[in-house]
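Every protein chain but one is kept in place in this view of the complex.
Up next, subunit A:
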Amino acid sequence: MPLALLVICLTFTTSSPPGPALTARVPASLGGAGQDVGRSCILVSIAGKNVMLDCGMHMGYNDDRRFPDFSYITQNGRLTDFLDCVIISHFHLDHCGALPYFSEMVGYDGPIYMTHPTKAICPILLEDYRKITVDKKGETNFFTSQMIKDCMKKVVAVHLHQTVQVDEELEIKAYYAGHVLGAAMFQIKVGCESVVYTGDYNMTPDRHLGAAWIDKCRPDLLITESTYATTIRDSKRCRERDFLKKVHETVERGGKVLIPVFALGRAQELCILLETFWERMNLKAPIYFSTGLTEKANHYYKLFITWTNQKIRKTFVQRNMFEFKHIKAFDRAFADNPGPMVVFATPGMLHAGQSLQIFRKWAGNEKNMVIMPGYCVQGTVGHKILSGQRKLEMEGRQILEVKMQVEYMSFSAHADAKGIMQLIRQAEPRNVLLVHGEAKKMEFLKQKIEQEFHVNCYMPANGETTTIFTNPSIPVDISLGLLKRETAIDAKKPKLMHGTLIMKDNSFRLVSPEQALKELGLAEHQLRFTCRVHIQDPRKEHETVLRVYNHLKGVLKDYSVQHLPDGSITVESILIQATAHLEDQGTKVLLVSWTYQDEELGSYLTSLLKKGLPQSTS
């Protein structure tokens, strides 16, 4: 049974002001990767855009289970029509290994985005892998060199922090992820809805790379890897010391050390580590680096030095850290040389190639040691020996007995639980989705995340769809006149404002009521009230007016109360006039007149005046 592609479907619903344009639900779907470290491939739908995140293969399989089942994405119909773009986070094959199969054999012609170093290195690793699979193992039905080239032609390289406009609505942005040279996290954004996909990342700087960083971009969803979901690793320094001690001891007693690595990444970090150690301790045992790829790899590090950590970048003019003095190219014949040596050989999981060959040669001697510096997926020799197996069945039913020491050191640059929490704190997502990890460990982390951040956390299995509902606010245009009127006094303080929202052809504009009337060609209808208030006051009219004025002035301290030359009083825009009562000279009639817009104040004034005037103090 082929492994299913994990499809995660995010549905964003929009809650909106009623109006034809916004009432529609905007489905967005996200598709993707599951509770498995083997291979990453996630499909995201966001606001009607479909984006595929990574296109990895499973290193533990040799049949069609190694590639994701792309028929999951569209049952019928072309991938190019369905997908708006593909994003590759970094060059590890479990993230990009299925790319030529996907684009050239299944068929996809849309854009594929990755960073410059990834674009440079990815085809080399693909070609290397293809050679092992096709040329050495003789498999057919695999992608060809030409397919890798054609596939890479579809790649668009992106800069860190560059906002790439995929189309009018869809934009993506890369952030530094550490992990390996050129690794990036990606933000995918449509309107005000966004998703961040971390790929693999590393929250602590190591000897050659910096730490992942993201700004407080508050995505609706953060999709994070969780390889080391439950581990809180001891300090890097301890691990390094441990590593050096083990290598040193083995070499001292005349043993050989095999370090299976991937050509790019950990290999460079460990080389820097050993190089400085050899220099300091003045050691003589040879260190070898399996040739071909790795030599080339060091070149990439030199040319893309801006992607390494601060220290290396600062000093590269004086001393390029990737020019090694003690580390030499390996020749196959050296494996049989007597005496101690240290060999870095690819691939890292002992599943094929040179590292496996050397392993077979050295496995029988208990003086030797193999150090596994990274994670091994199920099914590989690396995984088997790490889980304690000491009798391995090799090709042709041959049994290989492992007597050499087997050590595991977690140097692979993934974020541990602490790092994952730190990233969540940095980005402040509204929802978190865990991928690229093992179910049990993810469950633990999920609980921790939900407890600490009070956000929903999901961990879909392969082939499962997760739907997340968002509740975005609605951006509208506000006329500057209205905004200035409202913020003129104290911009910082929240205040009540009144305006009219005009909805027309999908555009939303908030304007002052006056402007709305004007734009629509409507006249204002003025509603005015005039109330007669009778006041017992035998004095002359102008004296009454003066008393009313003083009274109002005393009560309405925050209002503008004015006594006009024509004998009337205004309170804001409310007009008060006094006339004598036609029949009763001892009564004065106050005419209080206001418009509907002053309703509260007008109403208040009439009731205030009705209570009569206070006894004059004069």
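To be clear about the criterion, contacts are C-beta pairs under 8 Å (C-beta built on N, C-alpha and C of every residue); 3 or more make two chains touch, one makes a residue touch a chain; residues count from 1.
The rule is simple: contacts and distances are computed from a predicted model.
The complex includes a chain that is not drawn, and of the options "Integrator complex subunit 9", "Transmembrane emp24 domain-containing protein 4", "Proteasome core particle subunit beta 3" or "DNA replication complex GINS protein SLD5" the UniProt name matching it is "Integrator complex subunit 9". The residue touching the chain not shown here, chosen from A:Ala333, A:Ile399, A:Leu480 or A:Leu582, is A:Leu480. Within the complete assembly, A:Leu608 is the residue of A:Leu400, A:Ala580 or A:Leu608 that touches the hidden chain.
Touching the missing chain, out of A:Phe82, A:Phe277 or A:Phe316, is residue A:Phe316. The residue touching the chain not shown here, chosen from A:Asp135, A:Glu524, A:Asp566 or A:Glu583, is A:Glu524. Touching the omitted chain from subunit A are residues 15-20, 22, 116, 119-120, 123, 157, 159-164, 296, 299-300, 302-306, 316-317, 471-481, 483, 486-487, 491-492, 494-505, 509-510, 513-514, 516-517, 520, 522-534, 555-559, 596-601, 603-604, 606-608, 610.
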